[in-house]
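What follows is a set of notes on a single structure, which appears directly below.
Removed: one protein chain of the complex. Kept in place: all other protein chains.
A and B are the chain letters, set down in written order, and residue numbers restart from 1 in every chain.
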Amino acid sequence: MNGVLLAGLYVLMAVGLNLVFGVMRVINFAHGELIVLASLMTASAFTAYGTSPLLSLLVVVPVMFLLGYGIERLVIEPVVDTPQMVSLLTTFGLSLVLINGGLLLWGAEERAVPVLTGAFRIGTLAVPRVRVLTFGIAAAATLALYAFLRLSDWGRAVRATAQAPTMAQTCGIDVRRVRGLAFALATALAALAGSLLVIMIPVDPQVGGLLILKAFAVVVLGGLGNLLGALLGALVLANAEVFAAYYVSPVLSEAVAFLVLLGLLLLRRHDPLAVGTA
Amino acid sequence: MKRAVVAALLVVSIVCGLWGAAAAQKPVLVGASLSLSGKYAKGAEFQNQAYQLWVEQVNARGGLLGRPVELRIYDDRSDPATGVRLYEKLISEDRVDLLVGPYSSAVTAAVSTVAEKHRLAMVAPMAAANEIWQRGYRYVFQVITPASLYFIGGVELAAGAGLKHVAVTGEDSDYPRDAIPAAARRATELGLQVTDLGYYPKGTKDFSSIITRAKTAGALVLVCGCYEPDAIQLIRQAKELDYSAKMYVFGVGPALPEFAKALGKDAEFVMGSDHWDPRVKTPGNAEFVAAFQRKFGREPNYHAAGSYGGMQVLEAALKQAGSLDQDKIRQALVRLDIATIFGRYKVTDAGAQTGKSAFIIQWQGRKKEIVWPPDAASARAVIPAPAWADRR
Partner (left out) sequence: MSVAPLLAALVVVGGLGVLPLVGSAYALSLGYSVVTFTALAYSWNLVSGYTGYVSLGHVAFFGVGGYTTALLVTKAQWHWLLAAVAGGLVAALVAVPAGAAMLRLRGPYFAIGMLGLARVLERLALGWDSLTHGGRGLYLPPIIDTRGVYLAAFAVLLLLIAGTFWLENSSFGLRLLAIREDETGAESLGIPTARLKLMAFVFSALPTGILGGIWAWHLSYLDPGTAFGINIELTAIVGAILGGAGTVWGPLVGGLGISLVGEALWARFPRVHLGLFGVILVVTMLGLPRGLATALMRLRALPPTRFLIRRAVRQEWRAQGLPLGRAATAPID
């Protein structure tokens, strides 16, 4: 049960990464830091004004959306058509700047938002309330994204840009603005994940690296650019972790998760770089 | 002719006097690398502040050996290899007069080799791993409570309260690997049953499996060698998963004020091992706490106290040695047996701490009370802790 709920958060963390890669072939190494930034902002709002994270995310998410747009136009856009490592190192550099900023503004201490503790009891199971909520919001957000991409004009533009940028351009789509939008959306989703994450675990400016590894694992399991695959990937990863932590040992649970990841990677048949249909 | 000689002598003596004064005014350089970024950054912040406070105070008192003290700190990024390089820099480029230790056993393990190689005495306040002092080094000195003495008090309290079954776990890093086996051994000596839940990797955020296994095994006492974030998360999840142990003895986490702040009333009845408490009646402690609070706007924790205590030890050793001769300082550090704000300092010939034991604290009525050892206690231990469902 725990695994399924955890998966919800993992999907949210991974969806943004997936979107960015799908649309512009860039692996955003700063994704974890964006999640953390939102977490820290949420925590600060809580300690300073007592605002519930569910309320503060109404501010945090749009702010991060704008930040994401700005980052894309300034830093990402110039490296869109370059070799993989160039964009990777660029986003890595960005992540360092964000970490340092976080350390300067918030210090190295962990921040937590201790609300919604306690659990629902279903028979003998104790289901933490916060995880149910997170799962609910994550599911809603993912569905919303799916609907957006499938049904709205902008969403179609995003998919077109992802599948065939030059074609899309000839059809009159402003590819640069679409990319900016996609990155901004991805950042907003990361921010949502961050606001929810900080309710569950304490966050400090340097955990971004750990988070992005989890997101990577999900994305890779499901297939880069494939939203539904990401959902499956998250389920597999989360459950593998929970399972391993309980039955094997906590030390090796992360290793097991990675081994699962590696195993599945190696078993993939079809071309992993195909952009998904979602 | 005589007047010329007198004039010359006068000039020479004035010049010498000025030169001597200049040399006397040359600051004593104290060098260290601290983890200002990286995984140890949080703990090192307090250490940094304590070092700074001590320097400020010692200068107000006239400095060391009549000279002002200057601190030089570099960032080792929580990386032992960077630390090694920076200590080499401090020694051969900055030519520091005195060394003090970095944060964490891992970094200290690596940089202690540099100190030993150059034969510079180094007080290492924030290093706990026993192996550092098992290598035959002569120039490194421990200040902190040895890890093996962290939980002894907790185990004795459990035995005294008639609790028979103890579950042990811990983070997979230096101190738990010394503290937990020692605690398990003492428990077995006292006739208690011990369930080993294994170690968990650094950075673990989810303890549900550990708690569930403790619950299933029927252990009524949970001993965990962990740091503050894990301790907080453990209690949160214990409540979520409805595991009501009769005693929680967590390592260094519960001793920190942030623990109670983060958990609110859920922190009640949790015990931890404490190296030090602001209210402990060690010499000069109250003044230290007040000064720290004034300067940095927050109460010091044991990282700060230990680091400050380490500086006090250094100062005392320097006074005894009477010069900056490293061998004299080393001898003084070996023989010293003093009380600092942190507690007693007394080391073995190898430099390992033997005089300092850990206090056991418990949160009672939103206050941190010292419950062990009995002669230092400020209140009696409350055992068993009420179940989660019974708490309002």
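By our rule, a contact is a pair of C-beta atoms (placed from the backbone, for glycine too) under 8 Å apart; a residue touches a chain by one contact, two chains touch by 3 or more.
Since this is a predicted model, take the numbers as computed values, not measurements.
From the set B:Glu70, B:Glu88, B:Glu156 or B:Asp242, the residue in touch with the chain omitted from the display is B:Glu88, counting the whole complex. When you scan A:Thr42, A:Ser56, A:Ser95 or A:Thr142 for touch with the missing chain, the hit is A:Ser95. The missing chain, though absent from the display, is touched by one residue of B:Arg135, B:Arg279 or B:Arg298; that residue is B:Arg135.
Annotation: of B:Arg67, B:Arg177 or B:Lys368, B:Arg177 touches the absent chain (contact as defined above).
Where subunit B meets the omitted chain, the residues involved are 36-37, 39, 73-75, 77, 79-82, 84-86, 88-89, 91-93, 106, 109-110, 113, 116-118, 129, 131-132, 134-135, 137, 171-174, 177, 199, 201-202.
Residues touching the missing chain, restricted to subunit A, are 21, 27, 75, 78-79, 82-86, 88-90, 92-101, 103-104, 209, 213, 216-217, 220, 224, 249, 251-252, 254-255, 258-259, 261-262, 265-266, 272-273 (touch as defined at the top).
Following the convention adopted for this analysis, only the chains that are shown with their structure count from here on.
A straight line joining the Cα centres of subunit A and subunit B is 38 Å long.
Of all the residues in subunit B, the ones that touch subunit A in their complex are 37-39, 41-42, 44-45, 172, 198-201, 203-210, 212-213, 229, 232-233, 236-237, 239-242, 258, 262-264, 266.
Subunit A meets subunit B in the complex at residues 2, 6, 100, 103, 107-110, 112, 114, 117-119, 121, 126, 128, 201-202, 204, 206-207, 210, 241-242, 245-246, 249-251, 253-254.
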